[in-house]
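Left out: one protein chain. Kept in place: all the others.
After this line comes chain A, so read on.
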Amino acid sequence: MLTLNALRWGKPYKSLETQEVVHFDTGEPIASIGQVNGGMLQLDMKHTARARAVLRAIAPSELLTRCKKAAELFETATLPMGDGTQSVDEFIHQQSASTGLPEHMCRGNMKKNSFVLANMEQILDSLTRGLDLNILTRGYGDEGRGVTVSYQVQTPVLGAVLPNNSPGVHTLWLPAVALQIGLMLKPGSQEPWTPYRMVAAFIEAGIPAEAFALYPGGHDVGQALLSRSPRSMVFGSAQTVEQYAGNPRVQAHGPGFSKIIFGDDCVDRWEDYLDVMVESVFSNSGRSCINCSGIWASRHTEKIAAALAERLGPTAVLPPQDDQAGLAAFTNAKMATGTWAMVQQDLAESGVTDLTAQFGDRLVEKERCAYLKPVVATADSPDRAIASKEYMFPFVSVVKCDQKQLLKKIGPTLVGTLITEDGELIDQFTESTSVDRLNIGPIPTNRLNWLQPHEGNLTEFLFRSRAYQTAPASPQ
């Protein structure tokens, strides 16, 4: 069993308090994680300038090379981990065991994280609109048009309160290192694996350890991080997002309420897009914010739901090692029973029909964990409560909504896939602020183009464009 210690700007700290991580199904101990308090993080804030300085001392091109190396190590190497080492297979097994995700999904998420890191040059090129990264390092420079541009760094470090069970979202903080910003992370209690392994890969690739801090611990650690770090991100519920709305220091990532929207011109051909819908709802066991939780159309909603239910309803619970396993476990069984109670309440509303009921019980309770099988429901109006819900399993409501009402009713949408060729409708969605990431045409909601920003552009969060003038040199 591994013991993972807090990392304080590169130095391991062996805490007297530990939390055990156990296998969700067998209860087998997997790791012991040293816990620290928020005060420690607060004290360590005094070294944030050093974290940036050690990264700034490395040229951006060299950092990108080392990031590429780190990506390779992350995905292929046996790396130092706590008081031992961790091979790729051990990583996959440990992550699956603590999060409930089937192992093949853990591999998928690992590849996703590795891909982003390996392609950091292109990603930053896209996010910065081709800016020479040396300008960010120096703080100012000439883009080539004879005009001085300047970017003021907003923080020496990026803080992040990381989630428990969604290994894919770690892609969001990875670019910080290449932008010469240190990392101060609170790993999720059930998913410490990705941040620990990624930091180990960075250090092995030659990025200074002083740039990294990892603080496993309780709520006070998260609170200290969010209140003390000049720029931080947090992953949580809709309430968490609401709590930090309008706080320029915090980028809050919550539910996505991602949707597929049919234009009237394409909806009669809905069968052509069934695979797109299934993938959008079902990939990664429906656990991601980019999974589709709503399909909106003005007609055929019952037929769409019936076809989706036919495909998703019979999904079986399979062991996490099975490559065919499509469902992740709720490692805390109470989360599953609580979620199911909420879904049942939504399903009981008049105008809502559960199309998956015929495929057997949705809630599968096991001794130490539980599963929720896919739920597909119809809502005869966008006003039904179920139309604005998202849960952490494959769940979708197929909502009947007149095309003219779409933009008024869909609400906040992280990823919106608009299936239409109607130029006017496309223009309306392009202008709308309801949809964050807009896909025009049949692109599954879960397929991200890494050259596009995700819920805000990280470079804009960490740097601010500003005026910068230098006086002409005095004549000698």
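The rule we apply is simple: a contact is a pair of C-beta atoms (placed from the backbone, for glycine too) under 8 Å apart; a residue touches a chain by one contact, two chains touch by 3 or more; residues count from 1.
In the analysis below, contacts and distances are computed from a predicted model.
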- Candidate names "Bifunctional protein PyrR", "Glutamyl-tRNA(Gln) amidotransferase subunit A", "Branched-chain amino acid ABC transporter permease" or "AMP-binding enzyme"; UniProt protein name, chain not shown: "AMP-binding enzyme"
- Message: So one chain is hidden, and I want to know which residue out of A:15, A:126 or A:189 touches that hidden chain in the complete assembly.
- Response: A:15
- Logged for chain A, residues touching the omitted partner chain are 15-17, 35-37, 39-40, 42-43, 46
